[in-house]
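A single protein chain has been omitted; all remaining protein chains appear in their positions.
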Amino acid sequence: MADFRMPALGADMEAGTLVEWLVKPGDRVKRGDVIAVVETQKGAIEVEVFDEGVVSDIVVPVKTKVPVGTVLARIGGEAAAPAKAAMPPTPVPVAPPRPPAAPPPPAPARLGAKVTPAARRRATELGIDLATLAGTGIDGSVTLADVEAAAIARPPAKAAPLPAEKPRRLGFDPAEMRKAIAAAMARSKREIPHYYLSDTIDLGAALAWLESHNAAQPVPQRMLPAALLLKASALALREMPQLNGTYVDGAFHPGGGIHAGWAISLRGGGLVAPAIRDADQRPLPELMAAMRDLVQRARSGRLRSSELESPTVTVTSLGDRGADAIAAIIYPPQVAIIGFGSIRVRPWVVEGRIEPRSLVTASLAADHRVSDGHLGALLLNAIGRLLQEPAKL
Amino acid sequence: MSAKIHLDRTHLHHLLRQMIRIRHFEMKCVELYQAQKIVGFLHLYDGEEAVSVGVIEALTPEDAIVGTYREHGQALARGIAMDRLMAEMMGKLEGCCRGRGGSMHIFDRAKRFYGGNAIVGGGLPLAVGVALADKRRGLNAVTACFFGDGAVDEGEFHESLNLASLWQLPVLFVCENNLYSMGMALERAEAETDVSRKAASYRIPAVVVDGMDVVAVEAAARRAVEQIRSGGGPQFLECRTYRFRAHSMYDAELYRTKQEVEAWRKKGPIARFRNWLQESGLIHQEEVQRIETEVDTEIAAAVAFAEAGTLEPVEELERFVTMEGVPP
Partner (left out) sequence: MSPAATGTITYREACRQAIRDALLADPQAFLMGEDVGRYGGCYAVTKGLLDEFGEDRIRDTPLSESAFVGAGIGAALAGLHPIVEIMTVNFSLLALDQIVNNAATIPHMSGGQFAVPLVIRIATGGGRRVAAQHSHSLEGWYAHIPGLRVLAPAVVEDARYMLAAALADPNPVLIFEHVMLYNMEGALDPSVNAVDIARAKIRRAGSNVSLIAYGNGLIKALAAAELLSAEGIAAEVVDLRVLRPLDTATILASVAKTRRVVIVDEGWKSGSLSAEIGVRIAEEGFFDLDAPLRRVCGREVPMPYAAHLEDAALPQPADIAAAARGLVRPGRT
């Protein structure tokens, strides 16, 4: 028997409202199935289950707000085997009186899960449920960085249950989200000594390659320049690991991979940046598909819990209707954010002559406690270089 | 201090008293051991009293002593207070080592008594070093280093004799040859059983003396010390003696016969010396009895002192593991 609990999800959330059950008692579920929808400040989140079995009991009805950690449903193991026929009694030797049984040890949050001591202590301090975290450390262990990153997105749980509130409409609450953004960005500007760099990149080669690639694809498969920008950024970060990670407790913790937060602005206001894990390792079409899927689901308020695993860096692109350049604010505890302005045709000097070229201004805001401008410039240079050979991305 | 013994009554009575002090002290130790007031290993000196008494009579307070683990006799002869010695045996704070050393590890800085060394042979290098220090500091002091025939088996014996001879250091090596290293008879342990010849091989003048004859031991020790003081380098004294009791309190004595023990007892240093004194008219029976009574009074007082002693607080367990400074 396993408990399915209200996960710690969503920025500055202390409790969540269960808005939809996607299973009913008797349904068989397996690890990874989305079985419920929870509304948070970031929107409605599809929540996955990490146990296998049959839903035996729905504990919390829909439209109920409960604190993080509350049991929402119980998942039974395999259906019980039919009871064995009663056996004839057999003589049993008289056992000596047993010593009083020791109290059972506390059950681990997740059997077999590895959590480092520092991460465990920090999680206790922050009220983070370790069972909801995926580890990036040795042997998949949950590290301090994992907990710290989760803490940004997941506020501490409160022990006392909150009274149920009026159910909200499915989706996100713009006012709540604005509060969350305000808190994170204020903290960033208060704590992180930003430095800013920008560089203009000639996208001629990249756009030409994209055009020929897209010509052979059906419309839904066509790729946008943003995928190239994201991939080039992720690859460049491989070369500058000090710009990929988190800064916690006075120390930089390198990311366990390049998990790029892709900034998505929501209709009606607000912003989320769910992670695309291992963005540097994904082929372009897969990356494009992942971005499309994320945008679609973010805007419909249906991000999955696993997608809220903390990014190690954020990439934002203003798109067609944006501005020339962006001076972005780092999302703490990350240490860098890479921004792309709108791609525009502008005069450019090529071999001594002025030519019209498709240009983009790439900018970097980075944490001066971890890196210096020299390293930041190298990153922008690398992005520019990588974008000159789009076929290799 | 002269190289000659003064065979006057006072000195002779003193020698007898010292040996009786040791013998009676050891008897009291047996009693206290049986009462479990003394615990651990307890190596008694019965039978060997003439050796330490005779040798130490030849020393001055400026000289140094490195003892063995059968050293109660050496300690008493040196003048370490009996009450502090007894308190040490009983593990009391008032003991000469605060009860940390016990029977086998008696130290007394004021008496220049450098152990109580319970590693057979381990004291010899120390004696070489003490003598080296005294020589470098121009003290003209002698370090008397006691050890048993068992130490002769050890490499440290040979290394130390060589080094002391090589550097001409003022060490008096005193071998208490009681014929057994624990249960191992000398002839079963040594290819050359004449210990003095080993010393000679390091060019150290060596004398064999009857270790059951306190006057002979003292006379030999005085000659050796005189030689050392005159800058002649180390000397070696092999005192042939015998241990009347077991190696450590009790053993089955499978390694020697009762007849052998009895034969040696007849040559016992105290009985022999006392008889000689009486026969020579140098002491009367009443004087012997008075010495014994006085010694027993001293022992009773020492036991009372030790019994009344306190235990070092456990909080001080780690004190002196490392020193804050060199004691004055």
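Each chain gets a letter, A and B, in the order it is written, and its residues are counted from 1.
By our rule, a residue touches a chain if its C-beta (ideal position, glycine included) is under 8 Å from a C-beta of that chain, and two chains touch if they have at least 3 such contacts.
All figures in this text were calculated on a predicted structure; none of them were measured in a lab.
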Cross-chain touch to the chain not pictured, restricted to A:T40, A:T70 or A:T116, is A:T116
Contact residue for the chain not shown (choose from B:M27, B:A133 or B:M249):
B:A133
Can you say which of B:H24, B:K37 or B:H105 touches the chain missing from this structure?
B:H105
Positions on chain B where the hidden chain makes contact:
64, 66, 95-101, 105, 107-109, 114-117, 119, 122, 124-134, 136-137, 155-156, 159-160, 162-163, 166-167, 319-327
Residues on chain A facing the left-out chain by the touch rule are 116-121, 136-139, 141, 143-145, 240-242, 250-254, 256-257
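As a convention for this text, only the chains that are shown with their structure count from here on.
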Chain-centre distance (mean CA atoms) for chain A and chain B, in whole Å, is 82
